[in-house]
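The other protein chains are all here in position, but one chain of the complex has been omitted.
Then we have chain A:
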Amino acid sequence: MFGKYKPMWGEKTQLKSSYDAVIIGGGLHSLATAYYLAKEHGITDVAIIEKNYIGFGGAGRNTAIVRANQRTQYNVPLYKEALDLWPVLTKELDYNLMFNNCGNLNLMHSEAAMKAARMTICTAQYHGVESHLIDAKEAKELVPALNISEDITFPIHGAMFHPPGGIVRHDAVVWGLARGASKYGVEIHQQTEATAINTRNGKVVSVETDRGTINTSKVLISAGGYSASLINKMMGIRLPVSVLTIQAMVTQPLKPLLNHVVSSGAYHCYANQTLKGEIATGAHMDQWPNYTTQTTAHYIKHQAEALSEFLPCLRGVRFMRIWGGLADMTPDMAPIMDGNDQVEGFFFNCGWGYFGFKSCSAAGKHMAEFMANGEAPNILKPFNLKRYEEHKLMGETAALVTYTPDN
């Protein structure tokens, strides 16, 4: 009764007793790293160890927005590379990732916000990334549903328009990368939990799992929101990471209404229309650390209040689903990609907060290079852990973040 369809990421196999590299976590950063390890560095004897199923965490819970209009010169090139990789990966993986490069419109509601936007736009333009500051009228032309009147809580002053950004089908990236990696021989072990990393003489020697011990000299933890606790538990490293629940939701599907991703910092809200026609919206984080993915009554209401103001036609649209995921926030909203330092063969990649999706391809590519060569490529060097020790935050966020316990 089985037809012509084959398992996309290989038949389920036994866990071997050793691999050249082990990756803990079956999300996008792990899958991308495995894919590039195999494709670009010939390291194909790789096991991905995933406690649930691939794409269980942030990979399957984000709202799939991609862009390269970050704030600092360290981040912009990385995100630009990631953005440029979507069409490339679509071709390489021979899997339609459904990149809709519709552009992102980031609304500004004050003079101060316009200034902040200009700095980001200058940084983008300086690095060859298209991004423009436009006024409210121009924004309205791009998104006719916008309310640019003065009588809303945060009237729209203008916007940052970033045409090359857009939306990618996140699940497709998970499945495409899994299939791509598995074609090279990478093994994906779902429903398998890594429990410890064993070291000897400062070197990684093996990984313990609930299905047995795996000998390996290289291990990467990139398990999204769960990374920081795993790294702490397995390696005793305490990271400056707060894990917060972030929520997102979709409306019932509509015919084309929003042709761009629209977001607003003042309203804590973004909205975009998926190819299926749903308006996907979110942005809020609970302000207290927790590891649950529970949603809150307050948030969906807040979201409705915000959308009612700046996209008022959506008042006549119905929410049909809200969900939560984890965001591992660092103090400077920039990730930590480091390793092979105190313990040889131990690598980690985390702290992406809510930017983990848009960066996954480039981060995976360079982490693979890092793992293959043992030395961090230049583009990753600024993302080391040491910067926190030196009190040198990266500046990816201008404003003081408020998810520390004192707030």
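Note that a contact is a pair of C-beta atoms (placed from the backbone, for glycine too) under 8 Å apart; a residue touches a chain by one contact, two chains touch by 3 or more; residues count from 1.
Assume contacts and distances are computed from a predicted model.
Visitor: From the list "Rubredoxin", "Copper chaperone PCu(A)C", "Putative Sarcosine oxidase, alpha subunit family protein" or "Oligopeptide transport ATP-binding protein OppD", give the UniProt name belonging to the chain omitted from this structure.
Guide: "Putative Sarcosine oxidase, alpha subunit family protein"
Visitor: Where the complex has a chain not shown, which of A:25, A:57, A:103 or A:176 is the residue touching it?
Guide: A:176
Visitor: So one chain is hidden, and I want to know which residue out of A:41, A:118 or A:211 touches that hidden chain in the complete assembly.
Guide: Of these options, the touching residue for the absent chain is A:118.
Visitor: Could you please point out the chain A residues that touch the chain left off the display?
Guide: 1-3, 5-10, 53, 55, 60, 72-73, 87, 90-91, 94-100, 109-112, 114-123, 125-126, 132-133, 143-145, 153-154, 169, 171-172, 175-176, 251-257, 266, 273, 275-277, 294-297, 300-301, 303-305, 307-309, 312-323, 331-332, 390-395, 397-402, 405-407
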